[in-house]
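Only one protein chain is missing; all other protein chains are in place.
On to subunit A.
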Amino acid sequence: MSKTFQHLVSTAVPIAIENIDTDQIIPARFLKATTRDGFGENLFRDWRFDTNNEPKKDFILNNPIYKGEVLVAGKNFGCGSSREHAAWAIGDYGFKVVISSFFADIFKNNALNNFILPITVTDEFLDKIFKAIETDPAAQLEVDLEKQSLKIVATGEEISFDINPYKKACLINGYDDIDYLLSLRKEIESYEASREFNF
């Protein structure tokens, strides 16, 4: 997984399903690893493979027409379990951006902490993206983090998206939260000294 994100032009993989929970993204039985690597293999495992480990033909990740570094999904993406393994699986598979009209909170944080950009768009724009890909699976999307813009290249339709300035700087420059928190050591210790009890 790359440690920065700035700009991307890519085709996208559409999964027009709502409420995709992290148990679908990476089922619990694959959470036994003790490193962060190799989770991509089991991304959407039970949607991708049947019980005999044969690829399911009708699932989009098994359709070679659809590929790219952008995943587009229905609303409330990443709900459920807090497992960061979901973000690792998405990143390890090769996605750098996930687009939805709504993200679950913990997933969004986990994605950002792994330099994957979650982009929230309106329901209408999400529909437009799905339509554009339906019309032409080779349709490209352009993401510019500096400008906070997302464009459907073929039609030129563009919207801007929100991201908080701190996280934006982290992504662009490759810092993480621990670097920042470690720099606050003095403040943390003086806070502790001011509290009598552990609550």
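Note that a contact is a pair of C-beta atoms (placed from the backbone, for glycine too) under 8 Å apart; a residue touches a chain by one contact, two chains touch by 3 or more; residues count from 1.
Everything that follows uses one rule, which is that contacts and distances are computed from a predicted model.
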Key: Complex member absent from the view - protein name from UniProt, among "3-isopropylmalate dehydratase large subunit", "NADH-quinone oxidoreductase subunit M", "Acetyl-coenzyme A carboxylase carboxyl transferase subunit beta" or "1,2-phenylacetyl-CoA epoxidase subunit B"   = "3-isopropylmalate dehydratase large subunit"
Ask   = Footprint of the hidden chain on subunit A, which residues?
value = 16-19, 21, 23-24, 27-29, 31-36, 46, 51, 74-76, 79-85, 87, 102, 104-106, 109-110, 113-114, 123, 164-166, 176-178, 180-182, 184-185, 187-188, 191-192, 196-199
